[in-house]
Each structure stands twice: as C-alpha cells, then as structure tokens.
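One protein chain is absent from this view; the other protein chains keep their places.
Each chain carries a letter (A, B, C, D and E) given by its place in the written order, and its residues are counted from 1.
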Amino acid sequence: MRLLVLNPNTSPSVTERLAAVATRAASPGTEIVAVTAPRGFPYLSSRAEAQIGGAIALEMLAEKGGDYDGAVIAAFGDPGLHAARDVVEVPVVGMSEAGMLAACLLGRRFSLVTFAPALASWYEDCVALHGLTGRCASIRHLDEAFRSIGEVQEEKAEQLVALACRTVEQDRPDVIVLAGAPLAGLAPLVADRIPVPLVDPIAASIRQLEMLVAMTPRLPEAGRHLRPAAKPNSGLPPALSRIMAGR
Amino acid sequence: MRLLVLNPNTSPSVTERLAAVATRAASPGTEIVAVTAPRGFPYLSSRAEAQIGGAIALEMLAEKGGDYDGAVIAAFGDPGLHAARDVVEVPVVGMSEAGMLAACLLGRRFSLVTFAPALASWYEDCVALHGLTGRCASIRHLDEAFRSIGEVQEEKAEQLVALACRTVEQDRPDVIVLAGAPLAGLAPLVADRIPVPLVDPIAASIRQLEMLVAMTPRLPEAGRHLRPAAKPNSGLPPALSRIMAGR
Amino acid sequence: MRLLVLNPNTSPSVTERLAAVATRAASPGTEIVAVTAPRGFPYLSSRAEAQIGGAIALEMLAEKGGDYDGAVIAAFGDPGLHAARDVVEVPVVGMSEAGMLAACLLGRRFSLVTFAPALASWYEDCVALHGLTGRCASIRHLDEAFRSIGEVQEEKAEQLVALACRTVEQDRPDVIVLAGAPLAGLAPLVADRIPVPLVDPIAASIRQLEMLVAMTPRLPEAGRHLRPAAKPNSGLPPALSRIMAGR
Amino acid sequence: MRLLVLNPNTSPSVTERLAAVATRAASPGTEIVAVTAPRGFPYLSSRAEAQIGGAIALEMLAEKGGDYDGAVIAAFGDPGLHAARDVVEVPVVGMSEAGMLAACLLGRRFSLVTFAPALASWYEDCVALHGLTGRCASIRHLDEAFRSIGEVQEEKAEQLVALACRTVEQDRPDVIVLAGAPLAGLAPLVADRIPVPLVDPIAASIRQLEMLVAMTPRLPEAGRHLRPAAKPNSGLPPALSRIMAGR
Amino acid sequence: MRLLVLNPNTSPSVTERLAAVATRAASPGTEIVAVTAPRGFPYLSSRAEAQIGGAIALEMLAEKGGDYDGAVIAAFGDPGLHAARDVVEVPVVGMSEAGMLAACLLGRRFSLVTFAPALASWYEDCVALHGLTGRCASIRHLDEAFRSIGEVQEEKAEQLVALACRTVEQDRPDVIVLAGAPLAGLAPLVADRIPVPLVDPIAASIRQLEMLVAMTPRLPEAGRHLRPAAKPNSGLPPALSRIMAGR
Partner (left out) sequence: MRLLVLNPNTSPSVTERLAAVATRAASPGTEIVAVTAPRGFPYLSSRAEAQIGGAIALEMLAEKGGDYDGAVIAAFGDPGLHAARDVVEVPVVGMSEAGMLAACLLGRRFSLVTFAPALASWYEDCVALHGLTGRCASIRHLDEAFRSIGEVQEEKAEQLVALACRTVEQDRPDVIVLAGAPLAGLAPLVADRIPVPLVDPIAASIRQLEMLVAMTPRLPEAGRHLRPAAKPNSGLPPALSRIMAGR
C-alpha cells in the first residue's frame, strides 16, 4: 500500500524527518510518499495559520488525487482533517488524533509536551475537537525561542526531557505524547529518561492508517462524512476546484 | 461605528438580505458595510467548503483592514471565526455563536432549524466548538432540494414553520434559532406561528458586536487570542500575506 | 425603550452606581429606571440571602408591572432570575448571565474576580446554573474585609487589579469578568493594567437586554418559561399575590 | 431524635400524608414533627413558586429553631434546600435529593414520574442542581388536570402505574422515583405492578436524615456551607431576621 | 434484619474493626454478621487485586446465600459490587458508593483521604464508575509505608488529620471521606480537628443498606440488574457455580 505523508508546511527539513520516521514505522509492503506544501508557512502555530494551512492541505490532497491508498496530515493540530474526510475517497488520519488515540491504549490520561508556547491554545482546541478533553491531563510547552524549526528537536531535547519529567510529577499523566511534527523520531531516543510511556504521533499515524486501509472501509452513504453534493465554485486552484465540483 | 458584514460566499443576493437585516437591527449611529466573497462557493454546506471559505474570510478581513470597527462572519457555522480573532485587531463575531448565545438568554435549550440536510453535521461541530452542546436540544433540517439560495427563504417558509413546530413538540427546546444566512430576516415574519421565541442570528450578531465595540476590549497580551508572532510566508494573497507576516 | 435596573438589595449607593453605568452603556433612545429593594439586605453573599433576595426581586418586578420593556436583575448571582422569567411578560436578564455570555464572545474561558470570599461558592453555583462551568477558568476573590459596600470599588481597586493579573497568570483565562454589582463601572478604569479583556456585567446586561427587547420575542406557549397556571395563594405581598394568581 | 418534616406549602392534607409515611419509615426512637406553611401556595409547580416557597421554608426553619435534630424539606424540587444549609445548624435534606441518591444505590439511571406537566421543567433544574443529570434517564408526567392535591394519589394511581411502565419500556431506567410530595406512600402500594424498583422519596429522606444526625457532622468551618457572616437586614419576618443577623 | 458485612480480604483484624463500627452504626433490631475472605490478599490496592478480590466476594456471597437480608462489600473501591447486584437477590451496597453518596448530602464536593499511594488511581476509577467525578474535589494519600494493615489507623492518625486539613485548604472540598476499610471508626475520633464534616463509609453503608432493606425493592424484571439467564459453567467453586447456573 502507498501512504501519503502530507506536510502542510513549507519546511522540507521537517518533511524529511517525517518521511524517515514514517518509513521506519511502516509494515513490510507499505510505501511512504512524503510531500511538502508548495506555499504557506514554515510551520503552523495559530488558528489563523491552521485555517490557511488546512486549505493548502486540501489542495495538496486534490493534486495527488488517486495516487495513494491513505494519507496522514502531518502537522500536530490536524489542520484540514475533517474537511479532507468530507472529500477524499481514501482514509485520512491526523497526526494528533492518531497520537492521542494511541495514548488512550496506554493509560487513562495523557499529557502533550511541545516546544513552543503559541501551540498550547491551538492544541487545546484540537483535543476538544476529538472529544478527548477528559483524557488529557495537561498541555505543556517550553517557553524560550528556538533557532530553527528543522533542528528544534536536537536543540531542545534536554529541555523537553526535563519538561516531560516535571509534567509527570505535577500533572500525573499515564502517557506523554511528544506533540509537533518537528519532534518526529525523538520518542525512542529519550524514552528511557522519562518514567511513563512516550508516543511518537507520526509512528502511531502510520500504523493506524495501515489498519484503516486494510479494513477498506467503504465510502459512507450516510453519516458525518457523506460526500457533499458537487457544487460550482470559482477562483480555487484547479485540482481543488475539480474535486469540490465533483469532476 | 462602522461594522463589516462579511459574506464568505459568492452569492450577492444573500449579501443583500444580510445587509438589509443588519441595517434594520443596528442602533442609531451604526453604519453597516456588507461585502461578498470574490471567489469560493455560492454557499457553504460541508466542513471542506468551510475550510476553504474560512480562509477566504481571512483574506477578505485582511483586504479591508483598518476600515471597520468590528466584523460579523455571516455564514452559519462561523467559518474562520477563531482564526480571525487571532489576527484581526477589532472585535469579530460569528453568526452562529451570536445567535446561540442570544438564545441562551431566552431559555435553557435551543434547537437549530435549517433548510438543507448537508448542514446538520457541520452545524453540530459548530455547537460543540462553542461549548454549547449541553444547551442544544436538536438540529433539524428540511429534506427536499431547494431552487435558489437567494430565495430559499420564500420558497421554504411554510415548510420551515411546520418543521419548527414539530421540533418544539418533539425535542422540547425553549427557543428556535433559524440557522443559515439565507434565512436572515425570516424570524419576525413567522414568529407568531411558532410557540417559542425565535432568534434571527444576524440581528443578534449586530447587537452583540455593537456591545463589544462599545466595550472597546483591549488587544489581549495573554490568553487564547494573543496575536501570533509574525511569520514569513509564501504564496498567499498579498493582503493576507502582509497581515500574517505582521507587516 | 424603558429598562428597569433592579437592585434586589437595600443599598441606594450601589443602585446609583448601577444607574450611572447603565445609562452610559445604553443606546440612544433607551431610558434607564433604577430601583432599590425596600427591604432585605445591604448586599447578598450567601445562598440563604439569595433565596430571600430573589423573592424580594419578584415582589419588586410585580410592583412595577407593565411599567418597563425589560429588566436587569442587578446582583451578581442572578437571584430570582429564572423565577422572574416564569411570570414576567417582558425580557429579564441577569447580570451574571449577561456578563458571562459577553465574555464567551471574547474567549474560551473567563475568570470571575470579586471582592469578598463568601461570594465564591454562591457564584460557582451560578456558573453551573447557566451551564457555563466548562467555560469558567476560575473564581477568585479578595480575602480581607472591606469598609463599605458603596465604596468597596474605590477601596479595593488596587487589590482587584493585582488579583486579576495573578489570575491571568495562574489560571490562564482569556477574559476577566469583574463580578459583583458594587464593581459596576470599574472595568474601563483599570482595563489598561490587565493583560486580557475585561467585562463589566452591567454594561453587558443593558446591551443584551436591548437586543432582546428589539427582537420582541413572543411570550412562549411551550418550553421552559411557559407561564404557570394561575394559582390561589395566601399571605404574599399584594402585587406579587396578584401576579401569581394570574390577576 | 426529633425530625422536622417541613411542608413548604399550605395543604394540610399533604402534610398529613407526609407525616404518616415519615413515621412509618422512621427507626425506633425517632420522633416525627410535621409542619405546614402558614402562607404561600397549596403546592409548588414553577420556579417562581419555588423561589417564594423556598423563602417561606427558611422562615419556618427559623421559627422552629433549636427544636429539632434534623429537617426534611418535603417538596420535590427541594425549594430553599441549599439556602437552609447555609444557616441551619442541624442536618437538612431535600426530598428530591434524598430520593434520587437512594435511587443511585439501586441502578445507574432513574426516571422521575410525576403527576403534572408544569413540574417537568422545574424538576429538570433540580436534577441538574444536584449534579445527577447523567444518572437521570427521563422525567415523565401525566398530562391531564387533577381534582385535588390532597387526593391526586388515589385519583391518578392507575395512570401513574401505566406511565411508569411505559417509561421503563421507552426510557430504560433501572429505578423509578415517584416524584411529588402528594405521592408519598404510593410506592409500596403499586410496586408489584412496575418492573423496576420504586423509590418513595419521603421514606428515603427520613432514613438518610437519621444517618446524618447519627453521624453528628460538625458545623463546617470551611467549604460551601460555612455560615455566612451575620448581616443587618430589614423587613424580614422576626425569626428569619434574627437568624440572618446572627442573633 | 440481618446484614452481612463482607470483607473481601484475608485480614481478620480489619473484619473486627468493620464489625464493631457497623454494630455501633446499626439501628435497634439490626444484626450484623461479618465475614473474612477465605483466600486472596490481606488488603486490596490495585485493579488486578480488585479483579480477583471481587470474584472472591461473589463466591462469599454465594456461599452465604439466603442467610442475610442485605450485604455491604466492605472494601473501599467496591470490588465486585455491580457483579453482585446482577446475581444476589437482596440489596448489596458498596462501601465507597455509600460513603460518597452520604457525602453528597453534606456538600457539593468531597475529597477522599486515604493511607497508601497505590490506592489513588484505583479509587479514581471507582469515583468515575459511580458517576461522581464531578463531585469529587480530590483524592489524597499519605506517601510513607505503614507497618500493619490492622493498625494503620492508629499508626497514621496524626498524618491523616494533617493531610485532611491540607486537603481542605488546597482542594476546597466541603466534606472529607476517610477512604479505606482499615480506617473504619476513625472519623468520630478526629472530627473535631478537621474543619469540614467527615464521613465514615462503613457507618454510612449500614444506614443506607437498612434503608434499602426497609424499602424491600422488588427484584427487577427490567433494567440494569435484571438477573442474567442461567448459564452452564465449569471449574467454579461449588456455591458460585450453582448461583451462576441458576440452581
């Protein structure tokens, strides 16, 4: 099976990390194709950026239409996820949704640990969107600026470990999710220094997406993700316009 | 004060209705400026369309920057609302948020009554987004197709009244919100045929927006709508690019 | 339109403050009539006092029957509010309900900041009564006694600002509501010293009440605030007895 | 021990029933004293009547001060209950609270079955007030008028049994609470005709009140029912005025 | 009436304490029979132990079948409680359920205070199982090891008082429940040193069980605790096998 790892941002260094972790996590026989947004932001850290980034994710999915068996939207916060499920014909998972559901298998409450303050309030919305507020012990973030989105993982590894340990002590989660695409691959490197299980959301995404593709869930004819009726539109990028117009 | 009524869709006939109702609802001294989306969809009826429409709403707000004291995003479902609050410096309200909060002043539980089936599942997300699930008795919709978005109100008035009455009997709301921008102005015409109070969300939006503008709430330096740090970006429409880059 | 600002307490100095703030907040064409309770307590700070004060508010509304287009029950905690809606034929809003709903337009979570410890537990019930527990970040109060209910605002302004700032830092609300009728008018004076928007609940009440009166919601023939059947009664003050007996 | 069964209404026939059922339910050594409201309504069926009736209950408790070891407020809906706990020095239970908590011992979800439509919306508030919404399967009522509050139990027994059976079938509660003081004593007479356990709330109140009195819980010096500071007041009935003024 | 106090653990010293407190709490005419588990653990402190201990409780109830009018499962955490209600024909209450419901009569929020860290996470599940999460302010425990389960009460009394006082100050409960069978009888000894009411769950259990037995609730023919159909089984202890097979 062929899975699309879609980075809705413009940082190729992050896409490379995502591709490497996804490839390592995939089962034999799964091919990973990673793509970087052709426009937009280097990374997303507000609802405003997520509104725009989510629309760009839709464009990217439309561009690649027919070319993959499933897709991961690989930005924590899941920009455009529910929108994508309305119009894409194969399974789509979000990195935060998949990471948090994996955490639910390991304990009653998880905490999200991330690297930038701006993210906390947006991630909080994301937890609520997935109906998981009751299982989220806390959302914690580092406070200092970072130098480069592509290397924030190496730059901040020590501080993230210290923050995760403090979070376990103060908020009592059973599991920690390392939140943020730039942190992909960090979990196994630091797991032995944190007293509860760690989840790498991109690894979790790939395995859960494989599960969905293997289940070949039918296109719904009822329920929430019933395809919307085709609708004329104007001024949209061509591939997106076609998919929204049902052509 | 000068209030922007922003129709994130491309149907000028709906904008005209919105402008008329908004003008009627406004206090003396309030000027209403209504604008229609330059691109996009004739109306929104799915999360996918809302993802795109919300990004277009952001573009429109950026284009008009500095030219208004407050704005209403005038599509039920509030596309782009929280994104807008992250970057716009004046108060912004959403039509569904304002309509539902007004309903809360009139009873414990409201029902939404709308004209198209596709809307129910998206509106359900919208209710949850505003934390009002516990106050929403039901979301009800007509099942048959309509002829024209600009005249759906006249075409379906009888069926909407009948549906509202059935909703009161079966779901026991205390208030009905007529949901959907194309229904603006219908409430006072049919109020005497429905046994509970009706809310017209666009009228409610204008009054609540006036309240916020009069309070002149300060730009937050903390909390959820703290402005995100300026960020380089590429490939966005010029005004939007500027606002996101903090220029 | 003529709006009643009903102080269910016996402190005329508080009524005067309320009247001044309400008049400033009202739109052109709105007349404010403020009344003070003829008996009861100088201010309310327990459920026991609210039970009695709410019954006195009903008496006052009955006394003034027919003489106003809408009423605000102007004690934070909304004593008698739902009772009033059962029997009064024009819109009635509660000061805390209106203040908290206005706060909902400005952020996901608000904190209440007030001046006396006894109030916190009663206000907590009030938040729950309005179904807003999920949107309330905290209820904070000063701990020291105050000298005079009529001047507590001036006496405690500095401490309230300090407390509001601490609340923002520790509880992370997006908005602060200055809770308590004696604090009416304080918000604009201190807004520039607190890093999130402030809500003055009495100003919010007037604007929202104007909205309801303008909507002329019909008397419900179904739902929660259906008038109760007239019922004989004995030993009640005359105006209240008449209204309860449906005379 | 000496327990006060306080009927906040003016119907002595209901008080007699309550006294009989309470006496039958009491343990050896418990004395029941039943009192009828000196003014107010023959029965309560709205929030407005409950606001007034609750204040009358406070007056009655103040009048009888020192003369009982515990009290039951014997109107379903618990008018004045939390207010009473703020000022009365012995345990006070509410008939609906006690009935619903007893039902919680018998199953996950209870339904309330009552005799008059006006009651449902008020009882719904009462369930929420006690934080038991998640355990309430439904609130069901008869629709037809009744002849006399003192004999509604005999008049409507057949219809109540039929309604309870329909409720079990349609709403799937595990337990039925017969709601309303005038139904006191009905449960054992009809229990064998209803497929789930029945709770008589007044019997449950007496037993739970005995438990509280036996525990001799101390007067709180912290928490929700900390006595409010004494406060001057004016125009209140003498005993109530004294208790509120801390004299 | 004859009530079984069932200690699902193997410590006779704890059973003796339970029997003494239960006897003191019982009304005249109630006989208390206390039994100790013939196998299992000296006390329970994990979900794994509770799974096994709950099955042993079922065996014990089956062994004693027909010999009692009601039973208390006397381990905090209520191991086997809902299972017991499925198959035992007389009322069964759980010590934590009864203690927490009694606490609900004394305030809005209770805290559990216990003597060992391992208990907190299991008790948290127990609170959720009973749908009382919204009324639980906190679960607090001592951190140091104890010498003997039979005398932990005497050994730790001072630390428990100090912890309860800290809990009142920091978590603001209205009531404290002393959680854990080995603490039975401690509440009245220390009540005057803690500023909110204390609940002894075993005393509360006896009184509530007496209430249920006096109500003689019928065996349900519908709802949650409908007897399961008899089912063949193999390898179970004889009495348990018989009751499960409906013999």
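What we mean here is this: contacts are C-beta pairs under 8 Å (C-beta built on N, C-alpha and C of every residue); 3 or more make two chains touch, one makes a residue touch a chain.
Just so it is clear, the structure is predicted and the values come from calculations on it, not from any experiment.
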| item | value |
| --- | --- |
| Which residue of A:A62, A:V88 or A:A102 touches the chain not shown here | A:A102 |
| Listed residues E:V33, E:A83 or E:A239, member touching the removed chain | E:A83 |
| Hidden partner interface residues of subunit A, rising order | 25, 27-29, 91, 93, 97-98, 101-102, 104-109, 130-131, 134-135, 168-169, 172-175, 187-188, 191-192, 195-200, 203-204, 207-208, 210-212, 214-218, 220-225 |
| Positions on subunit E contacted by the hidden chain, ascending | 10, 38-42, 45-52, 54-55, 58, 80, 82-87, 118, 121, 125, 128-129, 223-224, 226, 228-229, 231-236, 240, 244 |
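Keep this in mind: only the chains that are shown with their structure count from here on.
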| item | value |
| --- | --- |
| Pair of chains joined by more contacts [C-beta pairs], B-C or C-D | B-C |
| Pair from C-D, B-C or D-E with over half of its contact pairs in common with A-B | C-D |
| Distance from the mean Cα position of subunit D to that of subunit A, given in whole angstrom | 53 |
| Separation of subunit B from subunit C, taking each centre as the mean of its C-alpha atoms, in whole Å | 28 |
| For subunit A, residues contacting two or more additional chains | none |
